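A short write-up of the structure that comes next.
With one protein chain withheld, the remaining protein chains of the complex are depicted in position.
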Amino acid sequence: MSNSTWPLWEVFIRSKQGLNHKHVGSLRAPDATLALENARDVYTRRSEGISIWVVESANIHATDIDEVDSFFEPSDTKIYRHPTFYEVPDGVKHM
Amino acid sequence: MEQKALFEYVLRMADDSLILGQRLGEWCGHGPILEEDIALTNISLDLIGQSISLFDLAAALQGEGKTHDDLAFLRFENQYKNVLLVEQPNGDFAMTILRQFFFDAFRKPFYEALCKSPITQLAAIAEKSLKETRYHLKHTSEWVIRMGDGTEESHARAQAAIDHLWRYTHELFYEDAIDAELQASAQVPSLKAIETSWLETVKAVFAEATLEIPANNWKFDGGRQGRHSEHMGYLLAELQYMQRAYPNMQW
Partner (left out) sequence: MTLAEQEKRFQEKIDNEIKIEPNDWMPDAYRQTLIRQISQHAHSEVVGMLPEGNWITRAPNLRRKAVLLAKVQDEAGHGLYLYSAIETLGADREQTIDDLHSGKAKYSSIFNYPALTWADIGAIGWLVDGAAIMNQVALCRTSYGPYARAMVKICKEESFHQRQGYESLMVLCKGTPAQKAMAQDALNRFWWPALMMFGPNDAESTHSEQSMNWKIKRFTNDELRQSFVDATVAQAELLGLTIPDANLRWNEERGHYDFSEINWDEFWQVVKGNGPCNKERIEARVKAKENGLWVREAANAYAKKRAMKKSA
């Protein structure tokens, strides 16, 4: 990285109380303080948020695309984890 | 009589906001990096917004049926009452940020005090503007610190901007008969206490930034009386161009 290139940050915004922070994009900033300020100006110009997280992109760890099958397919077959797997007579309420 | 003084007082504030907002608008599309381009434009937008509220109030106080645009665009140069600081050219990024920092460090305690004014419209504008100004001051302080304690070059540029702009800072606390009259009836705050607070902020930020207050304490003023620098005429030529070239039209 050249001396003038700022690191990349991922930006997460909570749009309102009660919702998760959601990934909205990225930006360049020299440090966390300015990353937050830049995120405010870039991603919340129209009151899109009440809270911002920034994470340096280099610190994000992701699942490996080559392992998608072993990571996620096993849960596809465990349908008993979903409520619709179970049959309940029509008369039962509040369930 | 007090009405007249208040009109002048509000006009001074409005002109400060307008002229500084106009200056920052020149950066749009030319910032040092896209993220900061957006940040400078945000500050400009806040200042233009503040000037609209202030000109509206001034027009109401004046009672001649003028609009905020009449006041903003259709006066002669010596009728603009902004401080010299805000009309100074953008220069490099250091000059722009230091100019803004000096102004924000003044406006924040000023608005805090003005929130307590019994003139409700003015207190309301101060309250709304205070939130914006706090953010501006935070942002410009961050940058003063980064430039001061960054590289040799950025330090030198920041210090040069300070050395040049220092002479204009004193005028932020300029007071005359207008202030005296309004302060006597406790309508507006004294600028003495605000100057103390301003200096504290400047010293604290400069200490962190390893920057220094210039030894030369030579001071300029004149803007509050309508006596401007050579730069003002050019600024107004652009600002007023449409209104002067096409008088009495709607846009």
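The letters A and B name the chains in turn, as written, and every chain counts its residues from 1.
The working rule: contacts are C-beta pairs under 8 Å (C-beta built on N, C-alpha and C of every residue); 3 or more make two chains touch, one makes a residue touch a chain.
In this text the structure is predicted, and so the values were computed from the model without any measurement.
S.K.: Thinking of the whole complex, not just what is shown, which of B:Ile38, B:Ala160 or B:Leu199 touches the missing chain?
M.R.: Of the listed residues, the one touching the omitted chain is B:Ile38.
S.K.: Where the complex has a chain not shown, which of B:Leu61, B:Leu84, B:Leu98 or B:Ile145 is the residue touching it?
M.R.: B:Ile145
S.K.: Write the list of chain A residues that the hidden chain touches.
M.R.: So the residues of chain A touching the missing chain come out as 2-6, 8, 24-28, 30-31, 34, 42, 45-46, 62, 65.
S.K.: Mind listing the chain B residues that contact the chain we can't see here?
M.R.: Residue positions of chain B that touch the missing chain: 18, 22, 25-26, 28-38, 41-42, 44-45, 48-49, 51-52, 55, 68-69, 72-73, 92-93, 145-147, 149-151, 153-154, 157, 238-239, 241-243, 246, 249-251.
Quick note on the criterion: only the chains that are shown with their structure count from here on.
S.K.: In their shared complex, at which residues does chain B touch chain A?
M.R.: 33, 35-36, 38-39, 42, 138-139, 142, 146
S.K.: Residues of chain A touching chain B in their complex?
M.R.: 6, 27-30, 33-34, 37-38, 41-42, 45
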